[in-house]
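Note that this complex is displayed minus one protein chain, with the remaining chains in position.
Labels run A, B and C following the written order; every chain starts at residue 1.
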Amino acid sequence: MPPALLITSLVHSIQVGSLYALMALGITLTMRVIRLPNFAHAEFVTTGAFTALVVSLFLSRSPVVILGLATLSGALVALSSHLLVFRPMSRRKLSTYSMLLVSFAVGLILRYVLFVLSDYYQLFDKRIQIPLQILVRESYLVLTNITFTIVPVSIACVIALALLLGRTALGREMRALASNPELAHILGMRVERIRSLTWLLTGATAGLAGALWGLYTFVNPLLGWLAILPVFAAAILGGLSSFAGTILGAYLVAFCENTLMQALNHYTGLTFSFKAAIPFVIIILVLLLRPQGLTGFVRRSGDLER
Amino acid sequence: MNIDLGATLVALMTFFGIAALMALSLNLEYGIAGVPNFGQAVFVSIGAYTTAITYTRLLPLLAGKEVIWPCGPTLGPALQLRSEIMRSYPGAGFLNLAITLVIAALVSGLVGYFVSRIALRLQQEWFLALVLLVGGETVRIFVRSYEPVICANNGVSGVAQPFAWLGNPQLSSILFMLLVLSVAALTWVYCERLVRSPFGRLLKALRENAAVTRSLGKDVALARARVMLIGSVIAAIAGVFFVLNTGYISSNDFVVTLTLDIWVMVVLGGLGNNRGALLGALVITILDRLTAIATIQMNMSAIDLEFNYVRYILYGIILLLMLRYRPQGILPEPARTTNAHDLLTDPAPHVADS
Amino acid sequence: MNCRRLIAVLLVLSLSPVFASGAQDNVTLGVVMPFTGALGSFGSDFVRGVELAVAQMNAELEAAGSATRFVTASADTEGTPDGSARAVQTVVQTTGANVIVGPLTTSEVLGAKQYADENGVVLVAPASSGPAGGIPGDNIFRVMYPPDTFSAKAYARIAVTRGYQNVAILNLDDPYGNGLADRFQIEFAAAGGGSTTRITYTPDPPDLSGEIARLSADVASLSESGETAVLCVCFLGDAQKALQLALVDPLLGTVDWIGNEAMTAPELLEDASVSAFLQNADFVTVGAYSTETPLAARFAESFAEHFGNPPGPFTNYAFDAANIAMLSILAAGNDGAAVKSILPFISGHYIGTTVQGLLDDNGDQAIAWYSIYQINADGNDFESVGLYNGSADSLELDG
Partner (left out) sequence: MLQIRDLTRSFGGLRAVDGVSFDVGDGQVTGLIGPNGSGKSTLLNLIAGQLHPDTGSIHFGGQDITRSSPDAINRLGLARGYQDPALFFQMSVLDNTLLPAREQLGESPWHAPWHARWRGQEQHNAARADTLLERLQLRDLFDRRASDLSGGQMKLLDIGRSLSGEPSMLLLDEPTAGVAPKLAREIFQHIATLNREAALSFLIVEHRLDILFDFVDQVIVLHMGKVLAAGKPDDIVKDVRVREVYFGL
């Protein structure tokens, strides 16, 4: 493979991997604490991207303001869908699939509301107004201010989240709720409060991820939806349990989508139309061959879970 | 406005027949047996892709013509040839349709059977939903990237419905509607009979508690695989009619949204109730057509709102409201669903205690 | 020849039977366009072109004392072939329209073909140009914009004239993109060009990074054997995505770029860095014929008056297509078979905003004149720098 291709695709892998990691952490958190495979996460991301776009168009071009408001908007959308939809629904004791359908429906509504708004205000396929600057140019290696925003911000956010979960009382409570909800109730933990905070936290990471994603490409109402399945692939690859696994999964999926795809194209002529299928093939293989994921701590197969 | 009521009704009922097949299939799989098939689109698409292959490769042979490669530069001539055969060789058209249905049913049934067998390895139950969802996308991406199936992104057009040779569009569309409706009716009767049989009882037990059903000596994996097989066959038949109705086969049709539409029909109508599935299919079909007509009306009256977006928002809201306030659907599952009760109220089989 | 005079002649011809039968009727003209999806903004603009044509026609009909009025009924194709098939079906069944303006792209046209042919509905497609749609004898007329069998030659001539030995192609993977790229490869080889490479991308791509990285590698390997250019056959949004990535590529900024007609859009130049990149790349596009008939100025003026903004690219083609469709209905009545047989005649005698609507055996525009565009000195718009005549295969470049 030509070195230029390798280096470019590796840079893309790292950028996309950071974005996937940020999104996959949100998915994992909801999955563990709320016990919901949340497809509406995609639209929390898209909301963040649109907020960033609108802020950059009409309010401020400062990256801090843009990313901050996008984070806030994601958190608000997530919290309000929890309060308006998910919490009342979970009282109905619906099955996981029905809840999955609920999250689908919430996502569908949000997505098409964004469609209507961007149709009305002509916001399709716009770029967040942060001008592109090339900061490093070393033969094949070109790095821009976008790369230097996406990667450090994502990684910082991931580390902050890991510290929050690992080192704080709230984090301990969330983990307790994740591993044993009944016990958490009995121990008198304020379960509702922890759930709301979890939604707030996942929403915030989603909003931030959306803004960063918007910086990486263009903003449109399908932005999150098109990324959600690879992100699920990353989360499952990580075993849906550990943070390290999720992050590893995210970078692996991004690596397969970019560098591996590039290599396949170079050596076998596989067209890029297949790119989107690569993470899906990974999900299926992982689920079938190693249901516990990369680092899984899930119980052995063949036992009570069946 | 000048609505052609007859044609609208025929189109509506044809759509309804196809939607009913899809809804019955999902109702059997999820409503009755509790297998969360989030990959309905794949099984419908198997019917569609089979149609693409038979109509481009087999149909010319059946009419005694030479096969023209359906894609790329020869796309036009191949399309002409298909239309010509459909117009002048009704026998070849019908035979081709019959073979298409058989192949589609076989392939889809086998895929359903094996997917279910393989999926048993999955640890958490909802992983199955995810595998099917993602599997559907994978198949779709493969088909739209690999030319020989449906000419990749181009899709295959000119798959006329089997009565096109009559030369009278009204009559042929009515006949096609009758064909679709009668297949849907037969399927409904078949599903009703299944549900009321010991097989239906087994499936419902499976849905409620698979582990207990297993410990009562039932081969749960086999029952699941069988119901997936039947559901997949029905979905594939729906897929064949689906593309014959639009006359076009495109991978764009078989996205997650299609699966979601079918789920909405079943949840709306009433999980576990075949009549409910039919009702759900009817409601969604009417809603679909009404919003389509409303969109045209709104465009004519110069209201600048894209109703096609609003349609999806409506879907989402209806689904949420249903799940919130009537999770059992419009027509909930009846308590008595097997015929066994009639046997007991009947005094005859009451044999003496041993 | 002036459009109005033609209308007047036709009115006299066509309205006599209407009056004789005493019918006073609204005739529905169907419009099937993508309003949602990636091409949504095109569709909305096209509908306005049609509405303008209808409003003008109705005013003339009223002035002439005719009882006939046209109304439009439009439906959304969602930009997909199947959506297009359904949209045509819905419009026909719920409004009684037998003649439809649209759809937009070749894949949408092919999607609706089956239903149109089977039910005797005439489709007048204003902008579809994919070679795959060139089928003789069907109910589809692709008036005004010529098929890409010609534009492919234009691209090949430009490439050869400008001295490119090799061309790296990036094209949309649909009947339009593939058709144009296929033909280009043939014509380029025939015109004495060197090697070409092809990368196709799926419609509505979320991210083109892989494709662009590959394009860069292709350019690197092609450059070894001579001067190389990039040919981008993309929809506007996709082109914008591609260019954002090309901006930071070490190699793609060093070669020349050729674009398709969709890239002849000032929106592309809104981003200053993209504009600079393209100017540096000596960017040239083959686009709609810019020489305008007197009607074009009037169209642009009344469009702006009616809707408050200038018409978008190709909107004039929708206007022309609507006029051809309505004139054919006036001449032959709202009947698919009759319109099908008279439309080529009417179209051939209609002078639109750019050229006359002369049709070939496939029902496609036969006059293949294209303007060659480059970015102007200010870097904010395109200007015509030459002309390509497809029928004569002659390329004239200014200066």
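Simple rule for what comes next: a residue touches a chain if its C-beta (ideal position, glycine included) is under 8 Å from a C-beta of that chain, and two chains touch if they have at least 3 such contacts.
The structure presented is a predicted model; accordingly, all values stated were derived computationally and were not measured.
A.B. asks: One chain isn't shown here. Among B:62, B:95, B:181 or B:194, which residue touches it?
C.D. replies: B:194
A.B. asks: Have a look at B:98, B:185, B:212 or B:321 and name the one touching the chain we're not showing.
C.D. replies: Only one of B:98, B:185, B:212 or B:321 touches the chain omitted from view, namely B:212.
A.B. asks: For the chain left off this view, which of B:82, B:140 or B:226 is in contact with it?
C.D. replies: In the complete complex, the chain left out is touched by residue B:226.
A.B. asks: Pick out the residues on chain B that sit against the missing chain.
C.D. replies: 190, 193-194, 197-202, 204-205, 208-209, 211-220, 223, 226-227, 230, 333, 335-336, 338-341, 343-344, 349-351, 353-354
The rule is simple: only the chains that are shown with their structure count from here on.
A.B. asks: Check A-C against A-B and say which one is joined by more contacting C-beta pairs.
C.D. replies: A-B
A.B. asks: Measure off the straight-line distance from the CA centroid of chain A to the CA centroid of chain C, and report it in whole Å.
C.D. replies: Computed from C-alpha means, the inter-chain centre distance equals 39 Å.
A.B. asks: Centre to centre, by mean C-alpha position, how many angstrom separate chain A and chain B?
C.D. replies: So the centroids are 32 Å from each other.
A.B. asks: Can you list the residues of chain C that touch 2 or more other chains?
C.D. replies: 36, 40, 173, 202
A.B. asks: Could you check chain A for residues that touch two or more other chains and list them?
C.D. replies: Only 115, 119, 271, 273, 276 qualify.
A.B. asks: Can you name the residues of chain B that touch chain A in the complex?
C.D. replies: 30, 36, 38, 118, 121-127, 129-131, 133-135, 137-138, 141-142, 144-145, 152-153, 210-211, 260, 263, 267, 305-306, 309-310, 312-313, 315-317, 319-320, 323-324, 327
A.B. asks: In the complex of these two chains, what residues of chain A are touching chain B?
C.D. replies: 37, 85, 88-89, 92, 94, 96-98, 100-102, 104-106, 108-109, 111-113, 115-116, 119, 229, 232-233, 236, 271, 273-274, 276-277, 280-281, 283-284, 287-288, 291-292, 298, 301, 305-306
A.B. asks: Mind pulling up the chain B residues that touch chain C in the complex?
C.D. replies: Checking each residue of chain B against chain C gives 1-4, 7-8, 11, 72-73, 75-76, 79-80, 83, 144-145, 152-155, 157-160, 164, 169, 172, 246-248, 250, 252-253, 289, 292-293, 295-296, 299-300, 306, 308-309.
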